[in-house]
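Just one protein chain is left out here, and the rest sit where they should.
Presenting chain A:
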Amino acid sequence: MPSNNTASSSAAGSSDSSTTRRNSKRPKYSKFTQQELPACKPILTPGWVILTFLVISVIFIPLGVVSLFASQDVVEIVDRYDNDCIPPPSRADKVAYIQGAANKTCTRTIVVPKKMKQPIYVYYELENFYQNHRRYVKSRSDAQLRSVRDENQIEGCKPEDDVNGQPIVPCGLIAWSLFNDTYALSKNNQPLNVSKKGIAWKSDREHKFGKNVFPKNFQMGNITGGGRLIPNVPLSEQEDLIVWMRTAALPTFRKLYGKIETDLQENDTIHVVLENNYNTYSFDGKKKLVLSTTSWLGGKNDFLGIAYLTVGGICFFLALAFTIMYLVKPRRLGDPTYLSWNRVPGGGR
């Protein structure tokens, strides 16, 4: 600015430059606003590619071996009983049999293939049962399950919400369809104790199902969907119900029935006296009884082990393939004449 310059032209050099600085419109420099932050700019060189694949295979192959061993250690017995437990004369019309009043007791024999160390978990497995159907999943009242005060919060529970104007506790289709087959196991004529304590998740027992909520008007309607509940046991102790109400993710699922706390030896014969009450015949479902030990990885599932081994192997093979490829094919820097706009005569798109 001319006026300022004449005023400071006689001043010392430092005040001259400070005047110029004061009048400059240059924004304050910062690395962030000028986009000059210290940066790491990695590119995929051959070294990195081969190293990455080798590291992956070195990590994955041992993990796969360990997982596969863990899964192989688990002993699992699966016994499908829904067809066999219907007496031959009734097999033509299974639905009528299961809905009728006939005696539904059935005896199964299981042979233990390998020594099973306790605790041995007893599960029931259902197939073709869509516990993850949206209307089914929504058909419950969490407020009602937690506290007696919210007994009347039955909005989502239709059609199993009330009976003669009285609310059903617990309401909803999930509770109404409670699984009610029972299993009594015995080994060499000695009954095997199946512990039903601690089969539900702790957070469910303590926070989602109230200690002072008791079943009311349960299974009083015209159609019985499943099991009944003991009226004087609070919901937080009805572990079968709690396990059942954790809806499953897939149409084929297992749920924990109980725990056996003694060892089972190889070739032991287990007799199961079961009550075949639950109707899966209307929708072609299957019922299975499963006994399984667990490892640190869970139940018997070779998938993780095999998957890790496969991918580890593939990565190792890829590391070799890339090494060969990088050695065999000389790298052109990337001749710019081969840019796409130069390749087509006249430079088209």
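FYI, contacts are C-beta pairs under 8 Å (C-beta built on N, C-alpha and C of every residue); 3 or more make two chains touch, one makes a residue touch a chain; residues count from 1.
One rule holds for everything that comes next: contacts and distances are computed from a predicted model.
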**Study point:** Hidden subunit of the complex - UniProt protein name among "Exostosin like glycosyltransferase 1", "Dynein light chain Tctex-type 1", "Origin recognition complex subunit 4" or "Phospholipid-transporting ATPase 10"
**Key:** "Phospholipid-transporting ATPase 10"
Revision key, fill the gap. By the document's definition of touch, the residue of A:73, A:142 or A:237 touching the omitted chain is A:142
Practice item. Can you work out which residue in A:85, A:199 or A:213 touches the chain that's missing from view? Key: A:199
Exercise for review: Among A:256, A:272 or A:289, single out the residue that touches the unshown chain.
Suggested key: A:256
Check your understanding: Hey, which chain A residues sit against the chain that's not shown?
Key -> 25, 35-46, 49, 52, 56, 60, 63, 67, 119, 121, 123, 130-135, 137, 142-143, 146, 199-203, 207-208, 243, 246-251, 253-256, 259, 292, 294-301, 303-304, 307-308, 311, 314-315, 318, 322, 326, 329, 331-337, 339-342, 345-347, 349
